[in-house]
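All protein chains but one are shown in place.
A and B label the chains in the order they appear, each numbered from 1.
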Amino acid sequence: MSEAIIRLQEVDPRILYLLMFIVISIPLLRPIGLPISISQETKSLYDFIEKNVKPGSVVVMDSDMSPSTAVECLPQFIAVTRHLAEKGARIIFIASRAVGVQFIEITMKEVFGGGPEHPDYGKKFVNLGYRPGGSVGLRSFAEDVYYMKTDVYGNDLTKLPIMEGVKNAADFTLYCVATGSAVDGYVMLITDPYGTPVGGLCTAVLASRVYPYWPEKVVGFLIGLRGGAEYELLIGKPGRAVAAMDAQSLGHMLIIVFVVLGNIGYFYSSRRRKQ
Amino acid sequence: MKETIITLIAAGMTLALFSYLWRENRAYRIAEHLYIGVAAGYGFVYSMDAIRRIVEKPLSEGRYEWYIPIILGLLFLFYFSRKYFWVYRYPMAITVGAGIGVSLVYMLKTRFIEQIRYTIVPLVTGDPMTTFNNIVLVFGVATALSYFFASAEHKGVLGVSARIGRYVLMIAFGASFGVTVMARISLLIGRLQFLFFTEPAYYMIPVAIALLAYAIYREHMQKKK
Partner (left out) sequence: MSKVYARDIPLAITTIVAIFIILDGVLKWPEYNAVARSVTQAASVIASLTILISVIALARVHAYRVIRRRPGWIESSLLLTVMFITILVGFGYWAIGILPGENELLSDLYDAFLTPGDATIFSLLCFFIASAAYRAFRARNFESALLLASGIIVMLGRIPLGELVWGGFPSLAFWLLNIPNKAGARVIMISATLATVALYIRTLLGYERGWMGRVREGE
């Protein structure tokens, strides 16, 4: 028995890869439907939007996503945008990276049913496109929202009704950022100088680094695919994130099984070596 | 028709990149290079568009001083010159200086002073759970900070404090590891959702399985030889 356990340590990693592939695929094809509870961080963002976002409130939705982080952040981005649209907010979309612009287009299509051709474009939502320059660009945008001059389709920002009464970050009710890198910069350059709270739509990797800012600076945040699933349930529109939670559950269990099996084998082999 | 071709290319790219799990191969390298090429070109186009949007209006209004940042930015090209390499340092100096200027003050406030401020919480409150949490938080921060204190040897009280601080940091890293695993699994779920539920991407799956079976058979025959 102990021989078998020790020999298991030498298993070909490709078998582990295959097991992972199978364990994730099965619940995607045949969902189990496990119940999902709502965590406090998600609820705090939802409650903030419910209480503070009124018709006409200006909210910025910043897409700091790339295709890799979009798997977790895009369902969150869409769910929060839906909630804001239901509340009648004026939504300013902007992207902190060039590859994030496409996700704004996807969100506009999903939530509003169209982009610049939509009758509410320029009144209820606008796409400012890519904002270059990293933190320097963010500071410029926070100081003067017209620094980009036009939206991504070439429309003059000063002529769009959505921008009425908006000068700088102090005029935003909330600044939501979908990111996999950091929320520190946004807290530093949006919340501290202008008092505008930040909502985090974060990948799970980032989660542990957002807690120090919650709830004083970051009013609420969503963590990974689970956060997206929770928000979809809160707004009553389950989508891709909810569908993925069963696969997430089994994936986690498999990793835990691997850790336990690996450690059992390690203890057997170190005992053998001591003998 | 166009959507079909794009989805098939995307599915082919996905499976070619997944083939790395079997072993590194040409299909993986080709897919990787195609991705990098498009990413570089795409980033370049959008960066130029963003610059146009910032400078076009002031330039059209006769504010020609906005040519200065463009000319300064073009000086980055001197990076490739052997003799005049130092010219590249001018726009770099502005970029570095601006980056430092933008973040220095607020970094000290947000990531240092405020973090200490929010750690100063009452150690005795009406609610036992809040009291416990506050005590753990304050002593956790204090002991973990003492672990990084390198001006004295970690002996006696400081030694005990540093050791507890290490345990706190290990718990923090463990929690970080837990959420990282969650993130990585989500990435795979996203790709599989695309392969399984996007028409006609799922037609590439049997092709991939057939190729994998052939690769396994070939490796088996080679081992036999």
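Throughout what follows, a contact is a pair of C-beta atoms (placed from the backbone, for glycine too) under 8 Å apart; a residue touches a chain by one contact, two chains touch by 3 or more.
What you see is a predicted model, and the numbers here were worked out from it, not measured in a lab.
For the options B:Pro122, B:Gly159 or B:Gly174, the residue in contact with the chain missing from this view is B:Gly174.
Residue-wise, the contact with the chain that is not shown comes from A:Ala70, picked out of A:Leu28, A:Ala70, A:Val111 or A:Leu222.
Shown as candidates are B:Ala39, B:Leu158 or B:Ala215; the residue that touches the absent chain is B:Ala39. Counting the whole complex, the residues of chain A in touch with the unshown chain are 9, 11, 13, 16-17, 19-21, 24, 34-37, 39-40, 66-68, 70-71, 99, 101-102, 105, 116, 127, 129, 132-134, 136-137, 139-140, 143-144, 147, 151-154, 184, 193, 204, 207-209, 211-212, 223-224, 226, 245-246, 248-256, 258-259, 261-263, 266. In the full complex, chain B touches the hidden chain at residues 2, 5-6, 9-11, 13-14, 17-18, 20-21, 26, 29-51, 54-55, 66, 68-70, 72-74, 76-77, 79-80, 85-86, 88-108, 111-112, 115-116, 119, 133, 136-137, 140-141, 144-145, 147-148, 165-182, 184-185, 187-188, 190-191, 194.
Assume only the chains that are shown with their structure count from here on.
Chain A and chain B have CA centres that are 14 Å apart. The touching residues of chain B, when paired with chain A in their complex, are 21-22, 39, 42-43, 45-47, 49-51, 53-54, 56-58, 95, 98-99, 102-103, 106-107, 109-111, 114-115, 118, 172, 175-176, 179-183, 185-193, 196.
Considering their complex, residues 14, 17, 20-21, 24-25, 28-29, 68, 70-72, 98-99, 101, 129-132, 134-136, 139, 147-150, 152, 156, 184-185, 187-189, 191-193, 203-205, 207-208, 212, 216-217, 223-226, 240, 243-244, 247-248, 251-252, 255 of chain A touch chain B.
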